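Structure incoming, see below.
A selection of the complex's chains, in situ.
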Amino acid sequence: MSHNSFGHMFRVTTWGESHGPALGCVIDGAPSLIEITEPEIQHWLDRRKPGQNRFTTQRREPDTVKILSGVFEGKTTGTPISLMIENVDQRSKDYGDIKSKFRPGHADFTYQTKYGIRDYRGGGRSSARETAARVAAGAIARKVLGDGVQIKGYLTQIGDRKIDRSRFDEAEIDKNAFWCPDPVMAAEWSEYLDGIRLGGSSVGAVIEVVASGVPAGLGAPIYGKLDSDLAGAMMTINAVKGVEIGEGFSAAALTGEENADEMRKGNETSPRFLSNHAGGILGGISTGQDVVVRFAVKPTSSILQPRQTVDLEGAETDIITKGRHDPCVGIRAVPVGEAMMACVLADHLLRHRGQNG
Amino acid sequence: MSHNSFGHMFRVTTWGESHGPALGCVIDGAPSLIEITEPEIQHWLDRRKPGQNRFTTQRREPDTVKILSGVFEGKTTGTPISLMIENVDQRSKDYGDIKSKFRPGHADFTYQTKYGIRDYRGGGRSSARETAARVAAGAIARKVLGDGVQIKGYLTQIGDRKIDRSRFDEAEIDKNAFWCPDPVMAAEWSEYLDGIRLGGSSVGAVIEVVASGVPAGLGAPIYGKLDSDLAGAMMTINAVKGVEIGEGFSAAALTGEENADEMRKGNETSPRFLSNHAGGILGGISTGQDVVVRFAVKPTSSILQPRQTVDLEGAETDIITKGRHDPCVGIRAVPVGEAMMACVLADHLLRHRGQNG
């Protein structure tokens, strides 16, 4: 049991606070002889990096990753891979308000209650800054999975505005600030979020992550189901309040006939499925189809609108959260969701090999 | 790592197939000196028992539980509690079709692919019959939590028909076949499901489980978050395709102001929250409010409508799943969802005590 680790065969332990000297992760179980370099990990970190446009926090962090162990002459050795990212732009001068008041929607009250102490600077351990370590781990996970598995995340909804699936164009995803596959909606979101941002408000989002090329057979019933591990993994991401696989909540309204993914003659190892309501997972095991996960992110809790709260002594007060924040934290959750998908799949690949290889 | 266990301090391992001689579970980590009797466990099993009305499978199983270890003179001893339920009504004479064909929506194809063998009788290990063991474990978990924690599940949606929250009456839940808190909708569902059942079809559902009296402080960031564990736990239940905490997917459409659960002066240990969009969990730790989880169950995959599929050799064919099945498996998922809630909370209670007690 470890509260700060996930995975079993491919096991990631993260550490670090928002305003401490550094953060990082230790990856245990990666196979040996995998070629990996700092620039390859940096590539994925740069996608998550804050301050890249006006819709994400203006904190300036280079998020430069260092490999401290587990890689020798450019290859993994089978020993733990320690990755570290130093914090540079903490700006922790003034924390008066956060120090003594509980911000609604944040973990201030619960950390204080559980631990009797909290590193209030930038939210400490509960800050989304921790997800940089996951993205670094995800870079290794992608290497474990190999090029045959491709993982792609994007936003399908910001606030109440959803993409139009008929305009879905994967090539658009990297062309806008929102990882939006619908260019029309990308433009609309831009305007919409400007309003939210200037009003000192925030808004939620829905992210979809798709993994293609996943071999059939990954996942371990009953309590190591691939969908269970994905749901648990996505729910660990800051501000996530819901997770769906494939059809998700919409499946409740379907009939058995509608929801059945019928099969026709396929290749040697697999039938051809006529649909993918299941999101690529049946009985907790991958079918070989695309694995499709969606998760909902609540609006950023740090807003400039005053909210009622109490202070450490329980006295009533108001709070406004000044500082550098994302009007929609869901945007930066995309690379994190991809990383979690990669880590869960890598873990199950190794587990499958162990029991069934 | 164990594919058939869940929890850490309160750890449950289940075993058994739909048509084997028995099924059961081993519960490890329950504190000593808890009074527990077979009738107390039986009480909860009876709520899940099949064949209680025309909306659930007509398989007749008494589901009689036996305590095989861990209880001495009516009290737990701190050693593993082994519970066994013998299968009585297997009727495993005729399985020709299931044996050689993959049923869409079932785990037939994935088990066959992963393991190269499957116990096709009634779905084997992938059958929802396994959930009887969870309900038995949940009975122990409730005792660990004590009377201060109350857990209640109910349906909020069958097919596309949702309850009207303004008619919500907890007293109604146990009065109808659907664990429905809205008496008007209960009547509507009855008629609606009769049509589904007679048409040889099936339909999905949404279940909500609420735990009240949960102390603040349960849950362990970052990767042992209470919501993450609940999401993972619910997603292990057969046919579940989505999980939400509190506001869930609706949170995506809210602004930060709307979603903030404001606080006013409360008692010595906790403020008074003015709302509960968070579902009782902030930063992965319980706030002391009701813990609210919702999950979506897909329509029963076993239907009398023919669907296209392939057989073990990959040849194209059709399949109709005869047998005794639930027109809406979501109904019987209610006691299972409650049990998973109880087990997760019991686990986190002991974990919290260990690190923070």
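Every chain is named by a letter (A and B) in the order it is written, and numbering of its residues begins at 1.
Here is the rule we use: contacts are C-beta pairs under 8 Å (C-beta built on N, C-alpha and C of every residue); 3 or more make two chains touch, one makes a residue touch a chain.
Treat the numbers as computed from the prediction; the structure is a model and nothing was measured.
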item: Whole-complex copies, counting every chain including the 2 in place; value: 4
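Here is the rule we use: only the chains that are shown with their structure count from here on.
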item: Fitting subunit A to subunit B on CA atoms, where both chains share a sequence, rotation angle to nearest 5 degrees; value: 180
item: Subunit A and subunit B, separation of their C-alpha mean positions in angstrom; value: 26
item: Touching residues on subunit A, where the partner in the complex is subunit B; value: 1-6, 8-9, 14, 102, 104-107, 109-111, 113-115, 125-126, 130, 157-160, 196, 201-206, 216-217, 219-225, 227-236, 240-266, 268-271, 274, 277-279, 281-288, 296-303, 305, 307-310, 314-316, 330, 351-352, 356
